[in-house]
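Below is one structure, written out as structure tokens, with a few remarks after it.
All protein chains of the complex are present and in place, except for one that has been dropped.
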Amino acid sequence: MTYIANTDKQRAEMLERCGVSSMEDLFRAIPASLKPKSFDLPEGMAELEVFAHFEKLAGRNHTDLVTFLGAGFYDHFIPAAVDAIAGRSEFYTAYTPYQAELSQGTLQAIYEYQTYICRLTEMDVSNASVYDGGTALYEACQMAIAATGRRKVVVDGGVNPIHRKMVHSFAKNLAIDFSETEVGPRRMERKKLSDLIDRSTAAVVLQNPNFFGVIDDQSDIVKLCHEKGALAIQSVNPIACAIIKTPGEMGFDIATGEGQPLGLPVSFGGPYLGFMAARRSLVRKMPGRIAGRTVDVHGQEGFVLTLQAREQHIRREKATSNICTNQALCALRAHIYLSLLGTEGLKQVARICRDKAHYAKQRLKRISGIEVIESGPTFNEFTIRLPFGASECIDLMIEKGFAAGFPLGRYYPGLDNYLLVALTEKRTKYEIGWFAEALESVICR
Amino acid sequence: MVSEECLYTKTHEWVRIEGELAVVGITDHAQRALGDITFIELPQLHVEVERGKECATIESVKAASDIYAPISGEVFEVNASLEGAPEKINHDPYGEGWIFKLKDYNRNHLSSLLNASAYEAFLESEA
Partner (left out) sequence: MSIIFEKTVAGRRGARLSKSDVPPAEPIEARYSRSSALQLCELSELDVVRHFTELSRRNFGVDTNFYPLGSCTMKYNPKVFEKIAHLKGFFSLHPLLPQLRGAGLLTQGALAVIYELEKLLCEITGMDAFTLHPMAGAQGELTGMLIVAAYHKYKNNRKTEVLIPDEAHGTNPSSAATAGYHVREVATNRKTGFIDLQALESAMGEHTAALMLTNPNTLGIFVSNIEEIAKLAKKHDCLLYYDGANLNAVLGRFRPGDVFFDIVHVNLHKTFATPHGGGGPGAGPVGVRKNLERFLPISRVVKRDDNTYKLEYDYPDSIGYVAPFYGNFLVCLRAYAYILTLGAQGLRRVSDNAVLNANYILHSLKDLFHAPYPDGCMHECVLSAQKQTEREIRAIDIAKALIDEGFHPPTAYFPLIVKEALMIEPTETESKETLDAFIAAMRKIAEKAETNPAELRAAPRTTPVGRLDETKAAREMDIRY
């Protein structure tokens, strides 16, 4: 099965125009010695068969579990209009908006998206997206290194371990000195972190709420960074930003985050959305595309990609980043989601997530053998300590129909009995109740 | 268009000696090649720049270009007015569009620069 329109008769006419007699002649530039040694692929399939095949594969994934699994990636409710709008082919079959006159839709959408990210985080400027929260964090570190001319980066252990791993992979061959503070679920190691910040520090990287779900006011660390001439970077949960103290208010220089909670499905890891916002003075150090408002030859308002001299297609090896293709359609989804929810809607989602997590905490606290870690206020996720291994508990809970949470020992040595439990607005009071009962029976088995 | 009062590099910077100072900018040819200039990152004050090394960057809509120090010296003054009005470089590259001034510059380096007619000949050979 192909999607080719031309008929054999048309192909013959076209070959004639090209002055060749066969298709083989068109490939004469490829010498015989370079012909493929094999091309052993299955035969094609019809649409009906292909769809059936994938329905079967999809059925082998357990999406039927009632989930309390988050760890930075959350199963929020997505209004139907998000898919309906993002499914318009004028958006999803378009390329990067380099031809501005034909791309005003995408360009205005990016401009509006940038505004949303700035307003959520209370920062000055935003780009049009990078791949995910991890790359956003890495790019932020690079911005700080470029802006300060220093090469030391201090990373708090409460930053999502997956993102930390990514940052290390990308920086492996660069002379960047990373220092990490070890952090547990009970408290942030403020003193240890502060001691690491000195006059050679380019950036300090923090997360709020941190990986254990704890909300913090990190203004004091920002102040310390600025005293030492370092930049402060915060990775944030965009939904939490509706109600918790924002990176802008705390004085951060760069805010980043994983935009998945904003109307993107969990989709087995991607495509997601890396968002980035910064102080205005850092805009020329930003990676990726930025849309700007201007006027056309008739004085009419319109939008273009701007500050392109930062980017790889112009500055090549001196570009601020190598990013070209980004996550445009994911940013569009976030834009649609935020537009549908609106000011009150987003606050309501944030509050309900927190209320449910709080309620779940109260329920779980009553179970003897479970300790709910209360090291600070939390948002939609919290840590509990079990009397035995979290992985074993999770396994038993699957039998009862629950994805019980994330076993922290996977990333934090010594925390094998700790479980990270996430709530979204989708979990009902009854599900939380059943979850608590199931957990109790598993623990008291 | 070249100015008789200046000396030139093959990377299209000019130098003009004004008393104890050496004034540096980019040539008319360079500003034309770049097009409408939208941004300039000026060198830092009091920094020692080294002949042939990048010391500033200049951007237009479709291009970005480094400015190389034509001679070694210490940055004594920068044209801060360009930050708000980089178009001055387009309008008056040898006058209001000057970029920075060096003091204690290396006089020996001047002899390696092109004079106006040599620079013009160089431009023709490039074309």
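Every chain is named by a letter (A and B) in the order it is written, and numbering of its residues begins at 1.
The criterion applied here is as follows: a contact is a pair of C-beta atoms (placed from the backbone, for glycine too) under 8 Å apart; a residue touches a chain by one contact, two chains touch by 3 or more.
In this text the structure is predicted, and so the values were computed from the model without any measurement.
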item: Displayed chains contacted by the hidden chain, counting the whole assembly; value: A, B
item: Among A:G87, A:G369 or A:P387, the residue in touch with the chain that has been omitted; value: A:G87
item: Residue numbers in chain B that touch the chain omitted from display; value: 36, 38-39, 59-62, 86-87
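The working rule: only the chains that are shown with their structure count from here on.
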item: For the chain B and chain A complex, residues of the former touching the latter; value: 38-39, 41, 59-64
item: Chain B contact footprint on chain A (complex, rising order); value: 284, 308-310, 314-315, 318
